[in-house]
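A single protein chain has been removed from this complex, and every other one stays in its place.
Then we have subunit A:
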Amino acid sequence: MVTKLPKVDVVTVGVGWTGGIIAAELAKQGLKVVGLERGKPRSTDDFLMIHDEYRYAIRYELMQDTSKETITFRNKPNQRALPMRQLGSFLLGEGLGGAGVHWNGQNFRFLPYDFQIKSMTEEKYGANKVGADYTIQDWGITYEEMGPYFDKFEKTIGVSGEPSPLGGQRPDKYPTPPMKETVITKRFKDAAKKLGLNPYHLPSANLSETYKNPDGEQINACQYCGFCERFGCEYGAKTSPNVTVIPTAQKTGNFELRTHANVTRILHDGTKATAVRYVDVLTGEEFEQPAEMIALTSYVMNNTKLLLVSELGTPYDPNSGTGVIGKNYCYQILPGATGFFEKERFNTFMGAGALGATVDDYNGDFFDHSDLNFIHGGSISITQTGLRPIQNNAVPPDTPKWGPEFKDKSIHYYNRVLNIGSQGASMPFRHNFLDLDPTYKDAYGVPLLRLTYNFTEQDKNLYKYVAERSAEIMKEMGADEVVTSQTAENYNIVPYQTTHNTGGVIMGAEPETSAVNNYLQMWDAENVFVVGASAFAHNGGYNPTGTVGALAYRAAEGMLKYSKQGGSLV
């Protein structure tokens, strides 16, 4: 028995950053919005006991309960995909605010190069720079067109920062000044300058000072408490949807939040969506929520999965290269270098999720790729996020993994290790994609999403180059021993890497090669907007959320337009 509910203007599937932004923007305009979130409600009050590394960083209490739903994974199409039985490589969000509760808050704008990567690469290096199996494409929007939306997101979340000397144009200053300079960030900047690079303070959503955003929400000043990424902020100082867009939506009186509501399907008539079906996960009751417009805001994985199970849009076929849903899944390439310092101890246990310094000299196309066997690159940063003792036991190479020598060295180096890391860009590859698993199901009987993914030659070449550049900086910083990270032969789902998954429902200028237009409106169903990093046609050389947030504001504008005029917005 499915209970049919009265129709509303808008439903969001998931209430994290993207769902929260859509809800706030449309509710402010008087539309009736229902937010369906599968997890539980939570707010700053729930984070008073948060300084517990074991509970939150190791056992992942704030993240997706994989006993209910996960994905399956294989490296190549001819392998049997198996369930990711526990979280590892990435930490999917669940609960009000999504991963926006436990993110770091490193907030960047993708580069002008990212939005026009195909045309700019071809223009400079000719048509054959990357092989035909790398399905890069322009995003159907330019950096200049994205400008106002970037600006809006940055002002909503109060970013503390200073401009990158190399980044795209930004007419307006960051809303708050950069975070504090520490021994570690200064050492990195000095070294980078000596090498002729252009360092700047990492743009942060852990705020340098108390800030009131344009919606009237207050974000407090960061205390550098060292329990940031993987944790909620007990001060309301790390900007999250829960302290900004969700309360903004709620204050309008036009937003109804339903938690413990897991959406299982989008109902449609072939051209338009009519409703979503969801399960109350506490009671098992099923509901149908009709709506004029549906915003899929359930992150990369479930945005793709819900379209596939609902048979909306054409699934991607890697053999023919046709179809779009599930196409261009990308990740992030993470080269870096570790420095062991014998004579100095650093306050690495203090810090904040987005406290750091960055260079863009090896990002995008800021360096010449004519003689290099890859395109793009990555931002290179040092961060001081708070090294906690369970997770951090760095020892020089060739140290045993346990026993007396391991104990001695892991304790000795605990405060004597610094890391430089890059957010390397990830280019789409024909055989890296998402589809439905034929065998495994979630707790509601819906097939799991299947991920087929491996590192490519492009990835490995980029990795090696950027790791070497990172090591040069670390040497200049005075480390006694520098260990350059090595690329893995195959992508492994077990060790944590990053929760920067992208693609699956990509944006573009043509319906043949993209699933959504530059308002994130589906080509195949005009009242469905698919919002998130699922729209990225490739992954850039930065953390994604600055660009995700901007795209969500763009989509909200599109939905408002659609509510008035209907039809395709482009």
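Convention: a residue touches a chain if its C-beta (ideal position, glycine included) is under 8 Å from a C-beta of that chain, and two chains touch if they have at least 3 such contacts; residues count from 1.
By our rule, contacts and distances are computed from a predicted model.
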Protein name, per the UniProt record, of whichever chain is missing from view ("Gluconate 2-dehydrogenase, membrane-bound, gamma subunit", "Cell division ATP-binding protein FtsE", "Acetyl-coenzyme A carboxylase carboxyl transferase subunit alpha" or "Elongation factor 4"): "Gluconate 2-dehydrogenase, membrane-bound, gamma subunit"
Options A:Thr439, A:Gln486 or A:Ser568, residue touching the unrepresented chain: A:Thr439
Contact residue for the chain not shown (choose from A:Ser119, A:Gln218 or A:Thr322): A:Gln218
Of A:Asp9, A:Glu234 or A:Glu526, the residue in touch with the unshown chain: A:Glu234
Sole residue of A:Gly313, A:Gly351 or A:Gly508 that reaches the chain not shown, by the stated touch rule: A:Gly351
Full-complex contact with the absent chain, from A:Thr70, A:Thr456 or A:Ser470: A:Thr70
Contact set of subunit A toward the excluded chain (per top definition): 44-45, 48-49, 51-54, 58-60, 65-67, 69-70, 73-75, 79-80, 82-86, 88, 180-183, 210, 218, 220-227, 234-236, 344-347, 349-351, 355, 388-390, 393, 401-404, 407-408, 411-412, 414-415, 439-441, 490-494
